[in-house]
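In this view, the complex is presented without one of its protein chains, the others remaining in place.
Think of it as A and B in the order they're written, each chain with its own count starting at 1.
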Amino acid sequence: MSGARWLNLRRGFYRFRRSWLSMVGLVIVAALVLVALVGPALVPHPEHVAGGINTTARFLTPSASAWFGTNELGQDVFSLTIAGSRVSLLAGISVVVLAAGFGTLVGAVAGYYGGWLDEALMRFTDLMLTLPSLILAMAVAAAMGPGLGNTVFAIALSWWPGFARLVRGEVMAKKADTFVIAARALGAGTPRILGRHILPNIASPIIIKMSLDMGFAILTVASLGFVGIGVKPPTPEWGSLLSTARGYLPDYWWTAIFPGSAIFLAVFGFNLLGDGLRDVLDPRARR
Amino acid sequence: MIVPVLLGLSLLVFAISHLLPGDPVALAAGPQATKTEIAALAHELGTDQPLPVQYWSYLTGLLSGDWGQSVLTRRPVLADLRIYLPATLELVVAAMALAIVIGIPAGLLSAVFVDRWPDYLSRILSLGAISMPRFFLGLLLQLGFAMQLGWLPLNGRYPIIEDPPPFVTGFLSLDALLAGDPDAVWLALTHLALPAIAMSLSPLATITRMMRSATIEVLQQDYVLTERALGLSRWLIIFKYVAKNAMSSSLTVIGLYVGWLLGGSVLVETVFDWPGIGLYATKAIVTQDFMPVMGVTLAIGVVFVLVNLVIDLLYGVLNPKVRLG
Partner (left out) sequence: MAHTFPRRHLLTAAMAATGGAVLPATLSGPAQAQARKILVIASNQDIPSFDPHVASGYSSAALLRNVYDSLVRVEGNPVRVLPHLASSWTVSPDGMEYVFKLNPAAKFADGTPVDAAAVRYSFSRLLRLGKGNSWMVAGLIDDNSVTAVDATTVRIKLVKPFAAFLQVLPWQWIVNPKLVEANKGADDAQTYLRGTIAGSAAFRIKRAEPGNLYEFERVANHWRTGGGNLTGAIWRIVRETSSQRLALQRGEAHIAVDLTSEDMVALKDKPGVKLVIEPEFRTFSIKMNTEFGPLKDINLRKAISYAFNYQAMRDTAGFADLMVGPLPNGILGHDPKLAVYRTNLAKAKEYLAKSEAAKGGLKLSMVYVSGLEQERQFGLVLLDSLKQIGIELDIKAMVWPDIVASAKTPASTADFYPVYQTANYGDPDNIAYAAYHSSRNGGWQNPVYHSAKVDALIERGRAESNEAKRKAIYQEFQQVVVDDAPDIFGVLEKRRLALRSDVRGFVFTPVAANAIELFGLSLG
């Protein structure tokens, strides 16, 4: 890594630390990750997370014994909400990683080879971008049946074109750089050039986009859950919890408020963090 | 350029919907139907034909105004879209209008008071707005303004007990205006308020941020500094240079969001029982009724492409240099 880049990064982190909004984002995300990692083991009612019920304690209001109250099956809403963080985080990361992986592949091939292949791949990518992504994801998820994996796949299916466009542009820019030309002159094969020389050099815009997309990926997973096309019961997914709770408004408001706020908080945290990271890694974008 | 896009879109949509598993015909035939009855229905609907033949008849149908029919209700898709698309468009237009009317001054204030409290407030609010799930905000608005306070209707487009104004555009508020009935206009607007607010958040946040950064840039330009040095009032300068930014930011946001809001309308429509294309598509998706889903997707594609075509033209008018590029 060159000295200039290192300096840029350091300046970036300095700015990041100075921007308290980014720090708030970092704190929220860190807390979310921590809760997702250890929370499910520490919740007061792990059996409810696994689908256990207690129909003698239905719809208890929030109290010292059940902080977020209980739901229609007597399950502890606090336990479900905490456990939901793992589901949402995992799903969000999977969507972004899958989309980034496939999008990078398409974009790199198109950008590197150019010509008719580029033309065809990019026309297809543009078409995918014109499709209403939520409707596409709903249709695919509904046809494949419920389950976290299917939901993630359905969302990623409409998510990759953004990455493909981004990577194609970056690859085309780097293709003409001297170090790539030199590597080719030395007889390096295409996979090697792409993998060793080009992709590592365009990692930061990809990472920025991934971090910026995380919040929306979580939001989309929750949206699918909310319209009733999502995970299988008893998976405590925030969107599905909210969708169920909707039928019990306004009297049993706590079953809706807490999962809903959890979605907001998670998305908010990732958006703040994503914005901060963009400032660090991509100084040009700072305004 | 619009023709190949739509051609590609129709092929893509057709391919996806036929790759998905499911047996909508069996459902449409009813739970008591025998195998022969299901086969007869499949023949009647043409779903027993080879896929290329089906696509060809779909495509030629599209061109002649036949967008297929719902297997379940047997109603023509185009007739349904004629009712549901305006309902959603009305919502989207209202949401965009809210976003522009609030977002431009908010971004402006943010830029003028950059790094002071109005700026922080507007930045936090806009980040919050973009992170807020529309469906959750919708529920909160319902909880507050309809269920607790009772100020606004809970859901729907119009009080059902009353006859809506005659159908002209399909935009209820506009139709009421055309019918010269101010009461009906008011009724339509009270129903529109909460869902439009829930839908406006993301474009509002985006437009605020764009206005903010565009204005900051203008304020830092040399010529602006010079003019300020010449004693022109700060506000005068802002208005002089900012109007154009406001226009182009609005255009950009409309272009960015029109497809997104149409496609995502289902989230707000579900909460508010708003009879638009989102609910229509959801019902069709859940029952695996392909034709309506394809129709909705294509309709959104058409609107998206058309709106962006118009926006490109307007950009050209606004900024003649773009035409050269």
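Keep in mind that, in the parts below, a contact is a pair of C-beta atoms (placed from the backbone, for glycine too) under 8 Å apart; a residue touches a chain by one contact, two chains touch by 3 or more.
What you are looking at is a predicted structure, and each value in this text was computed from that prediction instead of being measured.
Shown as candidates are A:A142, A:I155, A:L242 or A:L272; the residue that touches the absent chain is A:A142.
When you scan B:R74, B:R116 or B:K244 for touch with the missing chain, the hit is B:R74. The omitted chain makes contact with chain B at the following residues, 22-24, 26-27, 29-34, 37, 44, 72-75, 80, 83-84, 146-147, 150-155, 159-163, 179-184, 186-187, 190, 270, 273, 275, 279-280, 283, 286-288. Interface with the hidden chain, as seen from chain A, comprises residues 51-53, 55-56, 58-59, 72-73, 142, 145-147, 228-229, 232-234, 244, 246-252.
The criterion applied here is as follows: only the chains that are shown with their structure count from here on.
Of all residues in chain B, only 5, 8-9, 12-13, 16-17, 20-22, 123-124, 127-128, 130-133, 135-136, 139-140, 142-143, 147-148, 212-213, 216-217, 259-260, 262-264, 266-267, 270-271, 281-282, 285-286, 288, 293, 296-297, 300-301, 304-305 touch chain A in the complex they form. Note for the complex: chain A touches chain B at residues 21, 123, 126-128, 130-136, 138-140, 142-144, 215, 219, 222-223, 226-229, 242, 246, 249-250, 253, 256, 260-261, 263-264, 267-268, 271-272, 275, 287.
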